[in-house]
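Notes follow the structure.
What follows is an incomplete set of chains from the complex, kept in their original frame.
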């Protein structure tokens, strides 16, 4: 690669001393977060419930104004939603009155007129998600996992190169989840998108990520960053390896020093 | 020529009750005057006078209490025609009742057709030296069946109301007797009233309206069967039981046809006589000179038609339609 | 607002032939009991005319005289226009209010007060204000039809999941797009329930308006008949109203099933097939 | 103090908006945009309110009568609706035979029924109560029926797995679970009962706010008639609030403060001789 400018060019998301408070400063949701995400990187964000993961993501998506600090995407200050950034939520948030394909086409519709190219792309994404046969089913006719895959296809239909995923598979059973993780990794790899992925599940976080950001409970700080050295493509069996388990233990440790064991939020 | 529309507020829709109107329309009397009548039937609780005031109506059928209240409220109202001279307010009892005089109502329950008939009852009681406290009152409402049942079953000893209220009941064969004291019967009947300003602006049309009405009324004197035939086509609803229809019409004719020399003639004396009672019971604050609101001019114009001509027309109509 | 539709659905579920027969049996028994009660003098024919007389009345009013038709037509017109205008106004206002928090805050007290006022009592005031023409009657029906759609639409719009709204924002959707593509369809089931409630009361509103001031309409016919103590014919009008109300109610339920197709499995399947065919037809020609 | 001031700000804003609207109305009346004969100016209405409520106090009697009619109508209609809904929820064929008639009754305008109702119940208060009951029956019936039949399947299965009897399922599960929706029905019903009472008063009554309003408007006292109309709104608000307060008490498990209060009371009543009653939780654990 040519040395165009300095390394900064490579960083897609940059946050410095990022801070978000609610209720006039009463609740500090995110405190003093510093991080950069490089182009094409896959970042997992883990932390206990209520530590500010969603808040952080929503700031990056431009859905929430920050209280202090700087936050830029592709070097430009974040002031509102940005077509280069797309977000996926824990719940599939599909529209009940649209078929799967129509749901996938929603971003194109919002962007302007829907062309046949958009339609072909949408169908292709559904195929990628293994849902070609269900393109004309309505959400209520799909299982939870299928719905999430539709939502994933919709996310990719936006054409955004930065993907934010907020516990997208939290509500699914482990098998479906594992399968979707593999799919996600493959698709994201193909598209070459930069990804921020929030999860509760440490194994999942490590399995998917290039780096894992561990957050502390209120006020949410980024307490540690764990590099994941495994080669890609990764196979599910990786999760039974000793190295993998060592890494899980390491993240867990970063975690448990911060969290009082076993208290639920 | 172009026709003028007269907006007339009356308590009910077209009916044998207003046969002068339907006869006048059938025989083309209103048309001859260049008038089209737009009937605005409305529930009595609506203050008709307000519609005269804001110009939505040109002419209203009012009872004497309404007229006096409006005058008292400072409305520049003119009474121009007495429509139902023999339909004054009164006290009625069931035909089977043993009561013969208002005196005997002491301690009984007296029904009121509507809240406004309270004054009628008060004046009637007053004529016998009684007050409202000597009886129990209950409003029985204007709905036909409830009123009829009240008569038939004698759930109340007597009912205060006005002539048209018992029309249907009598026609249905439920006997009704009147025990109205003299003092009350001397009340003026239903009248046509207009705003003074309307009379200035649309005087001709109003006079034409009254003339057509009078001619319609006169037809009943000439040939009641023609009236019946006209009513039958205009309001078939009232003739589903032909016997009832005829009875009903007969009663209506009795109430409508004027007893004064001129059709719709105004009676200054009764307008004075009624006022002390109303003042006593708080319906009006002070008495008014009847001359201030009685406007006899239109009555004259209304009677200005050739009766022989009407008789001929009726005969011709009979020839063609019966 | 309660969702009355489900009750109808419950009733509709059992629409097999046997049940219809049994219902008819019960109805006949009731009518027979009524007739006998009248003949035995237990019921007062002044208030409960002979069923046989009512049947004859139907024959008379609908066939031989045919005089009910114009009145029926006028009442239905008033109901329709008033309902459409009132619910459109209610929905439109709710949409404005639903999109603006501030407007909602300031409007709420007035809505609460108006809602607590018996609408019928406003009838005479409206006639007084709007006069005798069709406007006043339509205005009364409108007023009666306004609230249920207003309240339900507002609830529907305000109740849209915040996550879905965030999703639209993150896609950079405009206010109009958010409304047409998200808020409106999401609120549709509730709006439809509100419309059903409004329709049920529209009939009552028209009747009141006609009682107060009118030349024609079923309300006028009823006053005319009760005024002349022709109770059998009056009952024909009342029963006509009931039947009208019943069919409108059912019709609205059916409409709900069509519009809010995604809450019904069979309809969803059908719609799914239709969309697929449409897609095939379109994409087949272009690619 | 500053806290109070903050809480007052919205109130003041509302009052300002209200005052603005009134001023606009006055202006419209003064310039003739609004016909003052039919819709009098606010200050005249205010004067009439003063007269009705303070000077000659004629309104209270009517107010109380209509209140009584509407409330009694609600009680009768509510009990009827509840009873039929419970019956329908327990027995499918009962429901099938009852619901068409319930719908029919609902879609028949109450006004058309007044003569019959008066015939049966006479000229007194009972006919107003009866009409109120007839028109308010349906919302209670529908909501109760839906609520009783739509009990959460999983919870139902849990009861079955414990071997609960039908009566136990009904009293311990179906009824309490249905309460919020039943009360929603009550809230609709009580204003409907008021409508019924007023309608009956319009067509036949000796006293009541409906009568008062007719009387006032007939004597061309439009400002007082509108004051009476506003009193009807007030009556509606009072009736509605009564149900709302009751709702808040009975369905206490929707609001934290009420739950805390009930929880404390139940803790106090907890009677086990030797098991020490646990104290207040030290420093509430953080709950989300």
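Which chain is which? They are A, B, C and D, in the order written, and residues in each are numbered from 1.
Convention: a contact is a pair of C-beta atoms (placed from the backbone, for glycine too) under 8 Å apart; a residue touches a chain by one contact, two chains touch by 3 or more.
Since this is a predicted model, take the numbers as computed values, not measurements.
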Formula for the entire assembly, written in the chain labels shown: A x2, B x1, C x1, D x1
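What we mean here is this: only the chains that are shown with their structure count from here on.
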Chain whose Cα centroid lies at the greatest distance from that of chain D: A
Which two chains share the largest set of C-beta contact pairs: C-D
Central chain (by mean CA position): C
Chain B and chain D: spacing of chain centres that average the CA atoms, whole Å: 43
Chain centre separation in whole Å, for chain B relative to chain A (CA means): 84
Distance from the mean Cα position of chain D to that of chain A, given in whole angstrom: 48
Set of chain D residues in contact with two or more other chains: 35, 38, 115, 119, 202, 217, 222
Multi-partner residues of chain A (each touching 2 or more other chains): none
Residue numbers on chain B that touch chain C, as the complex places them: 7, 12-15, 39-43, 45-47, 50-51, 56-57, 143-145, 148-149, 152, 168-169, 171-172, 235-238, 240-241, 244, 248
Contact footprint of chain B on chain C as seen in their complex: 44, 46-47, 60, 65, 67, 124, 127-128, 131-132, 211-216, 220-221, 223-231, 233
Parts of chain C lying in touch with chain D, wherever the complex brings them together: 1-4, 6-8, 10-11, 14, 19, 23, 26, 44, 46-48, 105-106, 109, 112-122, 124-125, 128-129, 200, 203-204, 207-208, 211, 222, 226, 237-238, 241-242, 244-246, 248-249
